[in-house]
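With one protein chain held back, the other chains of the complex are shown just where they sit.
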Amino acid sequence: MIQLTIDQKTVRVPAGTNLIEAARAAGIEIPALCYDPGLEVVGACRLCLVEIDGFPKPVTACTTSAAEGMAVHTMTPAVRRLRREILQLLLDNHPNDCLTCQQAGECYLQRYAYEYGVTFRVHDGARRGSEHARFTDTSSPYILRDESKCILCGKCVRTCAALPERSVLSFAGRGFMTKIAADLDQTLEASTCVSCSRCVVACPVGALIDRRQREKRVRAFSAETTTVKCKQCDYGCEFEVLQANEARVVRPKAPSGGRPLCLTGRLRAEIEYAGDPKTPYLKRETDKGRKFERVTWSEALGLGQVLQRIQEEEE
Amino acid sequence: MAVTFDPNEHKEALSEFAATLDRLRGRRGVLMQALHEAQSRFGHIPPYVQELISDALDIPVSMIYGVITFYARFTLEPTGRCEIGVCLGTACYVKGSARLIEDIEKALGIKPGQTTEDGSFTLTATRCVGACGLAPVVTVNQDVHGRMKREEMKKLLAFLKKEYADMAAEVAQ
Partner (left out) sequence: MKLARTDLKAIAEKTIEYMHLRGLPEDHPEGPYKKAVIICRGTGCTSSQSDKIMERFQTLIAADKNESSIEVVRTGCFGLCEAGPVVIVHPGGTFYSHVKVDDADIIYREHLIGDQPVKKLIYPDAVLEDGILPYSEVPFTMNQKRVALRNCGHIDPERIEEYLAHGGYQALEKVLFDMTPEAVIAEVTASGLRGLGGGGFPTGRKWQFTAANPGPEKYVVCNADEGDPGAFMDRSILEGDPHTVIEAMIIAGYAIGAAQGFIYIRAEYPIAVQRLEIAIRQAEDAGLLGDRILGSDFSFRLELRLGAGAFVCGEETALIASIEGNRGMPRNKPPFPANSGLWGKPTLINNVETYANIPVILMNGAASFRQTGTEKSPGTKVFALGGKIKNVGLVEVPMGTTLRQVVYDIGGGIPNGKAFKAVQTGGPSGGCIGAEKLDTPIDFDSLKAIGSMMGSGGMIVMDEDNCMVDVARFYMDFITDESCGKCTPCREGTKRMLEILERICDGKGEKSDIDRLESLAVTAQQASLCALGQTAANPVLSTLKTFRDEYDAHINEKRCPAGVCTSLISFFITDACIGCTKCARNCPVSCIAGTVKERHVIDRDACIRCGICQDVCPVNAVIRK
C-alpha cells in the first residue's frame, strides 16, 4: 500500500493506483471527460490536471500513479484556471442545446461547466460541426449521432475496440478537424456496427444518444431508474429501466468486468421490461449494402423455431 | 468530381499489390508500408483497396481509414495528373511563397488540397522539401523549380495549362 495526501487528506491505496482513483478513495472527485476506469487511459481531455509538490508543472491525474509521500492538490487556483479555459474551449465548439438535449442532467460537460461557471460564448470562429444541435446520423434505429456535440474524448472508440471483432469506430482526420468515423466514414447503418450501444453508454455528452429512449422523451434526471440483469447469456450485462410519467424505457448500462453488451440482450430486456416496446430492427446484408429491416420480436430474439415448437407442444 | 474505383481497370496493379500484401502478411507494424504502396500504385487509396488491406493484414477497416486520414501523404481521392506543390516552409514563406500560392489559386480556381474539375491539376501546400537554398520553391510533379518569381510562375502556369489541357482532351477522347 502507498500513502499519500490529496488536498491535505491522507489516503492509502494499492501501488499502481492512479490519482483519480486515489482521490476517489479520499472522497475527492477530480473532473475528467476522457477517463473511464474500464478503458485504456489516454489523458486526452486534460481536465484532470492537478498540482503535485515538487513537480514543475500540473500533471493529469488519470495518467499519474500514486507514489509514497506524494502531496497532491486538486483545487489550486492554477488548475482551476486551466480547467475553466479547457471547458471554455470545449463549449466554443459545442451547440448551446442543454434545454432540449437528451443528455441533459447526465452530461459531464454540462456538469463541469456549471461547477466551474463557464458559459457559452457567441463567437464567429470556426466550429467542427454546426452551431445548432442536429442529429448528423439518423440511419440507425438504435443510435443517434450529433457530431457537433462531440468533444473527441475518444471513449466511444476505445469501448468499441475493447471487443476487437467490433472496432467499428475510429478517429479520422487530424487536428481541429478530427472526427469520429464508423468504418470508412459510413453511416451506422452502412457500417459494421452491431448496435450494442457500448459507445452510447460511454459518451459523456449528447453526441451519441439512445434513440429508443429519446423517442419516448424520457430523460434520466426526471425518471426513476432501476437496474436489471440480462438473462440472455452468462455475462449478465445490466440494463436500466427508466420510469417517467407513463413511459417506461429500457436502456443499456455501462458494461463492467469485461461484459460485452449486445443488441439481442437489449431487445430481450426491452420486451421484458419496457412499457409499449418499440418495433425491433435487425441489420441485413443486401445488394445495396447493409440495411436495417423491421422484424418481428421472435425474429429479433432468434426465437422463431423455439416459439413454434412451444406452441406445438402446448397445443 | 466523384471518382469510382473500378477494379477491372486496375487488374495488373491489383495483382502486384496483392503480392505486396502477401509479403507483409503476418508481420507487425506494416500498415504504413501497405498504404505507401497503395498510394503510389493507385494515386489514392479507395475503399476497395482499404478493404483488401484490412482482409490481408487483419486490421479493422475503421483503423485503416483513421490512419489514412491522419497522414497528409495518403489521399482518398485521386490527385491530378499534374501536382503543383508550393513550399510553405519557413524559408520559402519569408521569401514570399504565400504570394505564389495565391496566384496559382486564382489561376486554377482551386485551393490547396483540391483538384481541378478536369482532373489535371492538384495544388498542394508542401512543408519544406529541404531545398531552402532555392527558396521560394515550387514543385511540379517531381521537378523542383527554385527561386521562383511571380512572373515566372505565371509563365510556368500558362505552359502547364496548355500542356495538360491537351492531355485532358486526349483522355476525354
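A and B label the chains in the order they appear, each numbered from 1.
Rule of thumb we're sticking to: a residue touches a chain if its C-beta (ideal position, glycine included) is under 8 Å from a C-beta of that chain, and two chains touch if they have at least 3 such contacts.
Predicted model only: the values in this text are computed from it and were never measured.
Among the residues A:63, A:136, A:192 or A:243, only A:63 touches the chain that is left out of the figure. Looking at A:53, A:85, A:115 or A:293, the residue that reaches the missing chain in the full complex is A:85. For the options A:174, A:284 or A:309, the residue in contact with the chain missing from this view is A:174. Listed residues A:43, A:260 or A:277: the one in touch with the omitted chain is A:43.
For chain B, the residues touching the chain absent from view are 28-33, 35-36, 59, 63, 66-67, 70-74, 88-95, 99, 102-103, 106, 126-135, 137, 144, 146, 149-151.
Residues of chain A that touch the chain left out of view are 42-47, 49, 57-58, 60, 63, 78, 82, 85-86, 89-90, 92-93, 125-126, 151-152, 154, 171, 173-178.
Going forward, only the chains that are shown with their structure count from here on.
Here the CA centre of chain A is 38 Å from the CA centre of chain B. Those residues of chain A lying in contact with chain B across their complex are 161, 164, 167-174, 181-185, 191-192. Residue ranges on chain B touching chain A, taken from their complex, read 47, 50, 60-63, 65-66, 69-70.
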